[in-house]
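In this view, the complex is presented without one of its protein chains, the others remaining in place.
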Amino acid sequence: MSNREVRHHCGLFGVWGHEQAALVTQLGLYAQQHRGQESAGICTSDGIRMRRHVGMGLVNEVFSPSILERINLPNAIGHVRYSTSGSSCEMNAQPLSFRFAGGQVALAHNGTLTNARDLRHECEQRGQIFQTTSDTEVIVHMLAEKACREDPDGLAHVLGRLEGAYSLLFLFLDRLVAVRDPMGFRPLCLGRTPSGAIVAASETCALDILDAEYIRDVEPGEIVTIDASGVHSQRFGPESPSRGGACVFEHVYFADPASNIFGENVHRVREESGRVLAKEAPVDADIVIPIPNCARCAAIGYAAESGLPLGRGFTTSHYAGRSFIMPDQLQRDLAVKLKLNVIKEAVRGKRLVVVEDSVVRGTTTRGKLDALRKAGATEIHLRVASPPLRYACFHGIDFPDPSKLVATNRDVRQIADFLGVDSLHYLSLDSLLGCVKGDPQHYCTACFSGDYPVTVTVGLMTGRHSGVSDRLPTG
Amino acid sequence: MSNREVRHHCGLFGVWGHEQAALVTQLGLYAQQHRGQESAGICTSDGIRMRRHVGMGLVNEVFSPSILERINLPNAIGHVRYSTSGSSCEMNAQPLSFRFAGGQVALAHNGTLTNARDLRHECEQRGQIFQTTSDTEVIVHMLAEKACREDPDGLAHVLGRLEGAYSLLFLFLDRLVAVRDPMGFRPLCLGRTPSGAIVAASETCALDILDAEYIRDVEPGEIVTIDASGVHSQRFGPESPSRGGACVFEHVYFADPASNIFGENVHRVREESGRVLAKEAPVDADIVIPIPNCARCAAIGYAAESGLPLGRGFTTSHYAGRSFIMPDQLQRDLAVKLKLNVIKEAVRGKRLVVVEDSVVRGTTTRGKLDALRKAGATEIHLRVASPPLRYACFHGIDFPDPSKLVATNRDVRQIADFLGVDSLHYLSLDSLLGCVKGDPQHYCTACFSGDYPVTVTVGLMTGRHSGVSDRLPTG
Amino acid sequence: MSNREVRHHCGLFGVWGHEQAALVTQLGLYAQQHRGQESAGICTSDGIRMRRHVGMGLVNEVFSPSILERINLPNAIGHVRYSTSGSSCEMNAQPLSFRFAGGQVALAHNGTLTNARDLRHECEQRGQIFQTTSDTEVIVHMLAEKACREDPDGLAHVLGRLEGAYSLLFLFLDRLVAVRDPMGFRPLCLGRTPSGAIVAASETCALDILDAEYIRDVEPGEIVTIDASGVHSQRFGPESPSRGGACVFEHVYFADPASNIFGENVHRVREESGRVLAKEAPVDADIVIPIPNCARCAAIGYAAESGLPLGRGFTTSHYAGRSFIMPDQLQRDLAVKLKLNVIKEAVRGKRLVVVEDSVVRGTTTRGKLDALRKAGATEIHLRVASPPLRYACFHGIDFPDPSKLVATNRDVRQIADFLGVDSLHYLSLDSLLGCVKGDPQHYCTACFSGDYPVTVTVGLMTGRHSGVSDRLPTG
Partner (left out) sequence: MSNREVRHHCGLFGVWGHEQAALVTQLGLYAQQHRGQESAGICTSDGIRMRRHVGMGLVNEVFSPSILERINLPNAIGHVRYSTSGSSCEMNAQPLSFRFAGGQVALAHNGTLTNARDLRHECEQRGQIFQTTSDTEVIVHMLAEKACREDPDGLAHVLGRLEGAYSLLFLFLDRLVAVRDPMGFRPLCLGRTPSGAIVAASETCALDILDAEYIRDVEPGEIVTIDASGVHSQRFGPESPSRGGACVFEHVYFADPASNIFGENVHRVREESGRVLAKEAPVDADIVIPIPNCARCAAIGYAAESGLPLGRGFTTSHYAGRSFIMPDQLQRDLAVKLKLNVIKEAVRGKRLVVVEDSVVRGTTTRGKLDALRKAGATEIHLRVASPPLRYACFHGIDFPDPSKLVATNRDVRQIADFLGVDSLHYLSLDSLLGCVKGDPQHYCTACFSGDYPVTVTVGLMTGRHSGVSDRLPTG
C-alpha cells in the first residue's frame, strides 16, 4: 500500500517529570512519525505555566533546538497528525490548548468521535464558542461547564458521553491524564525512562528511542492519572466487556514493525501472516519480491515458509524531503517512478511472487506491478497479507470512499484482471485473526468484514452546525 | 511628542456593499496608519462566508494585492492596532472573528473596557472559553449566550453592561453595525463612496483617500446598522447626556491634521492653539521652529500671530522602514539623531521659539532641544500647545505610568530647568478648550486635569482571572 | 518633485579604524538613505580578512544587529543604491568585492562611467570574465591586470582611462582609498569621529549622525589613501581645471538640507533660491504652501521675502514602510493620495502660492495641484525654485527620457496650461547659479541648459557586448 492512499491517523506521546521533556517528546513523536506527517505539536508545563508550539510539517521541520529550549518544561504532551487536504490547517494542529475557569488544559487525541457534531451543537446552544473545527475540542467545552467542574468525577462523566474511538492525553497544570476508549480502538501504552520519568505513547517504538522500559498498556475504559504523588488508575467503562475494538489494521499496515501493540509484536504478526499466506497459496516461482516497504515482513515469512529465495525488485528514494509536486503534464505512472525504480537485472526473465500488505484503490499497486512486467518478469503472482478492503472506517482511519476501493464491486478474479497478474490470493480474515494472539472478539475488522463493533451514530453523515463541514477533522 | 512615548490606540474602518471592499478597507486603514502601527487586519463577508487576514506590521506590509484578492468580498471591516510590547501578538490582532450558535461575527474595537475583567470572569464561570487575552472578546461571549441570542435587543443589553470607551464595528453575515459608547470617547463617522457604498471610519482622512463624502458622526450611545435595506439607527444610551467624553488629546496629538473629528477640523484647532499660545506667551526672538512633525500646525499659528518668521530646524528621515534596532553600546541621544538632524545653518546664532504639541516624559523633547543648542542656538523658548500631562488615561490611550511623566512632580520652572530652556509656557486648559467649538462639558480632559468624566471601576488595577495579565490589552 | 520620478543615485560611506566600524557604516548609510533606497551593502576588513553583506531594501531592513556583529571588523565601506526596475538586483548591489592576484578589494561607486562598455569589451577580449552587469566592475578588472599590478601608479593610470562621473571608495586589506573624478561631479568629503577614526561620506549629514567633525572635501582629481600610517593625497587630474562639474541638482533636490556639499549648506542655498524666486516673481496671495517635503526650504525663503504667511496644505504619510503596491483597477490619482492628503480647511477659499523645487514629468505635480483646487483653493500660483528640466544626465542621475519631461517641448505658458495653474514661474538659471557661492564654471547645469562640461562618448547609446543590456547599471 502507498502511504498516499490511506491517511495515517495520529500518534501521541506524553512525559511527566523529565528535565528535557520537550526534547524527549520530540524524540517520541519522531519515532512515531509514520503515524502522521502533516502537523506536529508539543505542549509543556511546570505546574504554573504552559507553553506550546505546533506547526505544519514533519517533526524535525516543526521543532528546532531553539524552539525546544524555549518551550522546555518538565511535563509535556505531543501529537503528530495525519495528512489530508481540506480542513487540515494549523488551527486544528494538536495538542489543542485552552484556558478556562478550571485553569489550563492541553489535549491530544488519536481516533474519531462519532457523535462530536451533536455534542458541539449542544455546547453552542448554551453559548459556548469553538475555536477550531476539530472534533476533539468538544471534550474541553464539556469539561469547562460549571456542573462538570464541580463534579469530582467530571472527566469520567464527559468520557461517558463520547462515542467513537479515542486515545487521549490531557496535560493539566498539575497532572497528565491518559485515556483509552472502552473498546480500545487505538493503542496507548505506558513506560518509564532510565531517569524514572513516566511516559505514554501510542506505540512502543517511541519507548525504544528513549531506552524507556515498557510498563503496560492503558486498558480500554481506563483513566490513568500521573501527578506528583504517582500513577493512579480509574475505570469509566465496563469491567470485562464481551467485545473489543483493537484495530487489526494497525498490525497489517499502520504500526511500526518494531513496535508491540495490543500485547504483541507487529513484525511477528506480519511475518506470521506471510507464512500462512505461503501455506494458503503456494506457487511455483523463482523469487519472492516485497512491495517496499510495508510488505517486507510478510515477504520474509512467505520466503521462509515457501523456501523460495527472497529478492529485491525495487530501489526506493530515501531523500524525498518534501513531496514532489508533480505537474499535470506528466503521465500518471511517473508517481510510481518517483518512489520506486525497478532493478531490471533482478526481475528480468523471472517468475515472481510479489507480496503486498494490503490493496486499497489498486491503482498504485498496479503501477508497481506494471513496472515489474515491463522490466521483463515472466510471471507475477500477487499475494496480499490481508483480506480485501471493502468498508469505511469510522474509528480513526481515513480510507477513500468505499466506492473507490478496488475490492468493493469486484471479486478476486476481477481484481486480478484489473491488476494484470497471473494469480492473486488474499489472506482470509480467519487466517489473519489466527496470526494475532488475542481473542478475535477483541479486534475490529470492520474495514474487511463490515462488522462494526459498535453502532455508529447516523448523525455522522448528516447535519451541519455553525458552518462546519460535513465531516469534522478527527484527532 | 515622539510617537514612541505614547502608544497610539487604534483605528477602525468598515464598508458595506463595494466590489473592491477589501482594497477599499486597506486604503481606509492606510490613511489611518497613524492610529496604530503594530498590527492590521481585515474581515470580509458576502452574506454567506467570512474571510479574514490579520498580521503584525504596517498595513502595506500585512496586505498584498494577492491577499486582498483572495479575501475580497463586498462587505468588510478593518482595524489597525497600536504598538506595545507585552501582550501584543497576532492572537490579539483585530478584527477578532468567531463562529457561534448565532452564526458568525467579526469585531473591531477602539477604546478600553474598564470592566472587562469582571465580565470575563462571569462568562468563564458559566463555562465559556476565551481565545484571546483581549478585552474586546468578552462582548462576543455575551452575545453568544442563549438569553442574548433570543432577545431582539440583545446587542443593546450587552452594550448596556460595558463600561469604558468603545467605538465598535461588528460585521455579521447580514449586516455591519457601528457603535459609539454613551460618552463618545473615541471618534467614529459615516460616509458614502462615489459608488454609493456606506463606509464607517475613525477619522475623515479615511474618507478623503476614497473620495468619499462625509455623512455624519455616529452619535454617542448610538447603534447604526447597515444592511441590504439601508441604514438604521437605534439608541442605547441616554438621549441628552449632560456630560460627554470626547478625547481632547485626539485634537492635540492623535488625529491627522486633515481629519475632522468631533465636528471640527484638527488642523484648525491646532493652528488656533498656536495663535492663542502666541498671545498668552509672546517672546522676542528671531524665528519659530516646530518640533517635527506634530507641532507644525501650532507653529504656523504661532508664527502668524506673532509675526515672527517660520523656519525649519530639522530634517527628518522619511525612509525609516522598519524601526532601527539600536544596539546597547550606542549612547542614548543617538535615538534622536536617527529621527532628526539639525540644520545647523538655520539655527546657529538664532533666538528660537520652539513649538511642541505636548510633553510626555520630557527626555525626547530635551534631546531635540539639546541638539538645537549644540548647533548654536543662542536662546530657546519652548511653547507647548497643551497643558502639562499629569494623569493616566483609562479610555484608550496608553500613556506611561504617571510617575514617569515630567510634569507629575514638577512645576513649570522645574520642567524648564529639566529641559534646559530659557523660557517655557504651556497652553492653559481653558485656552485649549477655547480652541474647540463644542461645549467644554463634552470633552474628556482627564490626562491634563485628573477630572474623569465617569467613575472607573476599581477592578481595573486588581484581580487576575484565568492567568491573564493585570491589564488586559485594549482594542 | 516626487522621489519616484527621478532615480536617486547612490551614497557612499567609509571608515578606517573604528571598533564598531560596521555599525558606524550602517549609521552613515542610514543618514544618506535619501540617496538610494533600493539596495544597501557593507564590506569590512581587518587587514587579513574581508566580510560582506548586501541586500535589497532599506538600510535597516538589510542590516540587523546580529548581521553587523557577524561582519564587524575595524575598516569598512558601504553603499546605498538607487531604485530602478530592470537590471537592478542583488548581483549588482555594492560594494562589489573581488579576490585577484593582487589580493582582495571591495569597491563602492557613485556616478556613471560613460566609457564602461568599451573598457569592458577590451577586458573580455583578453579573457577576463565579468561577474556583474555593473559599469563599476571594469575598474577592478583593469586593476587586476599584470601590468597594472606591477605599476606603483597603477590606480592612477586606471582612473586616467575612465570617463564620466565617479566618486569611489576602495577597501583593500591594508588601506581605504577615496577618489573623486577630475570634474568633481559628485560630492565626497572626509571627517573624523570623536574616537579619531577617519570617515568618508557623500554628504556631511552622515558625519552629523556620528558627531564626526568635517575635515574637508576630497578634491576633484584627487586620490586620498588612508592606512595605518595616516592620510595621504595624490593627484591624477589636472591641477587647476578651468571647468568643473559639481552637480547643481544636488543642491536643488538630491542632498539633505542639513548637509554641506561643494562647500556650502544645502538648506541655505534652497532658502536663498526661494527668496530670489519671490523677488523675480511676486504675487498677490493669501498663503505660501510648499509641496512636501523637498520644497519646504525654498518656501520658507519665499514666505520670508514676500511677507506672506507660510501655511501647510498637506499631511504626509510617515508610516509608508514598503511601498504600496497599487492594483490596476485604481484610478491614477490615488498615487498622490497615498502620499499626501490635503488639509481642506487650510486651503479652502484661499489664493495660494505653491512652491515646488523642480518639475519633471509634470503629472505628479499636476495631481497635487488638482487636489488643492478640489479642496477649494481659489487661485494657484506655482513657483519653481529651479529652471525647466529639459536634458538627459550622463553623470549619475537617471532622469526619464527627455521626451517625457514636461518642459522639453513646451514653453512656460503651455506648461502652466498643462498644470492648470493661474500663473507659473521658474527660477532662471543665472539666479540659481547666483544662489551658490562657487564659480558658475565649476557647476554642471546640463539637465537645465544642455551644456555638458565634458564630451560624452558616443558609445554610450550603442554597442552591445556579451549580452549586457544597452545601458549599463551605474554605481
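Side notes on the structure shown:
Letters A, B and C mark the chains as written, and numbering starts fresh at 1 in each.
Basically, contacts are C-beta pairs under 8 Å (C-beta built on N, C-alpha and C of every residue); 3 or more make two chains touch, one makes a residue touch a chain.
For clarity, every value in this text was computed on a predicted model and none was experimentally measured.
Remark: the absent chain touches shown chains A, C in the intact complex. Per the touch definition above, the residue from A:310, A:359 or A:421 contacting the chain not shown is A:310.
Among A:161, A:192 or A:337, the one in contact with the hidden chain is A:337. Where chain A meets the missing chain, the touching residues are 20, 23, 27, 30-31, 33-34, 37, 57-58, 60-61, 64-65, 68, 205, 208-209, 256-258, 265, 267-268, 271, 293, 296-297, 300, 303-304, 309-312, 314-325, 327, 329-330, 334, 337-338, 341-346. Although one chain is not displayed, chain C still touches it through residues 98-101, 103-104, 124-131, 140-141, 144-146, 148-149, 466-468.
Methods note: only the chains that are shown with their structure count from here on.
Of all chains in the assembly, none touches chain B and also chain C.
The most distant chain from chain C, with centres taken as the mean of CA atoms, is A.
Geometrically, the chain at the heart of the complex, using CA-atom means, is B.
Rounded to a whole number, the gap between the C-alpha centres of chain A and chain B is 52 angstrom.
The centroid of the Cα atoms in chain A and the matching centroid in chain C are 64 Å apart. Those residues of chain B in touch with two or more other chains do not exist in this structure.
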